[in-house]
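What you see is the complex with one protein chain gone and the rest in place.
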Amino acid sequence: MPQFEQVSVFSSLIFWSVISFVALLFLLKKFAFPPILEILDAREKKIRDDIEGAEKINQDAEKLKADFDRQLKTAHEKANDIIQLAHDSSKKETEKSLQDTQGKVRQMIKEAEHEIQASRNKLLSEIRSYTAALTIASTERILKKAMDEKEQKRVVDETIEEVIQELEKRA
Amino acid sequence: MAEKESPLHHFELHPIVDIHLGGLDLSINKAVIAMWIGMAVVYGLFMLVGKKGTSMIPGKLQSMLEMSLEFIKGMVKEFIGDEGMKYFNFVGTLFFFILCCNLIGLIPGSYTITSQLVVTGTFAVIIFVMTLIIGISKHGGHFFSILVPPGVPKIMIPVMVPIEIISMLARPISLSVRLFANMTAGHTVLAVLFGLGLSAPMWIGWLPLGFTVIINGLEIAIAVIQAYIFTTLTCVYIGDVIKLH
Partner (left out) sequence: MGQDNGFHQGMGFAARLGTEMVAATLIGAGMGYALDWLFGTRPWFLALGVIFGGAAGCLGVYRTAMQTINENNENDNNETDSNP
């Protein structure tokens, strides 16, 4: 095999292969590997960032949705409360106005009764006073004329007539 | 004439540019030129990508180079660990160097420098010495505990130490011989088949020539696999001395 027999080329083969290897190592390390390794790292980073960003957006969206749901729920509750409140207050109002009206009516009835009583009392007292006046007047007349029975009778009648007329006029 | 007929004669080298330096023959021959062409191709591919500007969305060539670097990166990380990225440049260069040397030799008329045992042996020895230096600089005197496997009774130590030394030494030998033998065997088979095809009469001669083409395709796969194995084992050996059992 020439690989073992041709000893004279060994030195040059070893020398040039090692030198070339070192040169290639230098060139690749300096110029060839870095851009590609960089782009690999950059892509890896970008993918990771993108996924993380997407996850974050997803989380945000979920949070927003939860927020929204919660707000909706509270709004619903509030609306229900308001309706309930309105219902209650209107009911109370109605009851109150009913009660008020009833009270007023009662009051009015009472007042009316009172007035009736008062006017009757007044009437009665007036009657009494008229009767008294009448009695006095008639007695006066009787006493003035003094006299004959005929006259007396006529005067009493006259007076009664007058009193009645006056009463009727008043009534 | 008899030697010319030998399927091994194409492994012979003749100086193209004579250089003699202090008694050393440093002539440039076909093997060296083939190696340089291969290296130029590798470097040119990288520069083509670098000149066009690497982009987030890779082209065909860029994604191919990216894949190979990603592959080497995975290998380094797996065998050496996270601190292995220190050796990434060395391992990557080793892979591309051997790959281009292996592949350039498949072009008829060129030469595979990795079919020279001295070359593969030199690299194996460099790697071996490198692992020793890495191990000693990392672990100091404690490094020699690699010669005593854990869990071995004290009486066995005089037996185990030579065995461990032998298996340590077997690594560079097997590393270099494997690459050399694969390359040499493949090229010898190709040469034999080609010679057969040329010397046989036309009506049967197409058969070995056809085989030459098929085996050449197979050889491409072997060239890649051997480059891969060489770098993988380099990583394994470096990882072994870093982890120490």
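Odds and ends about this structure:
By written order: A and B. Residues from 1 in each chain.
One rule holds in what follows: contacts are C-beta pairs under 8 Å (C-beta built on N, C-alpha and C of every residue); 3 or more make two chains touch, one makes a residue touch a chain.
In this text, all values refer to a predicted model and were calculated from it rather than measured experimentally.
Listed by label, the shown chains that the missing chain touches in the whole complex are B.
Here the missing chain is touched by one residue of B:G74, B:P108 or B:G217, and it is B:G74. The chain not displayed touches chain B at residues 70-71, 73-75, 77-79, 162-164, 166-167, 169-171, 173-174, 177-178, 228-229, 232-233, 235-236.
Everything below uses one rule, namely that only the chains that are shown with their structure count from here on.
Those residues of chain A that touch chain B in the complex are listed here as 1-4, 6, 8-18, 20-21, 23-25, 27-29, 31-33, 35-40, 42-43, 46.
Every residue of chain B that touches chain A in the complex is listed here, in rising order: 8-9, 11-13, 15, 19, 24-29, 31-32, 35-36, 39, 42-43, 46-47, 49-50, 54-56, 58, 62, 65-66, 69-70, 73, 88-90, 92-94, 96-97, 113, 115-119, 122-123, 126, 180, 184.
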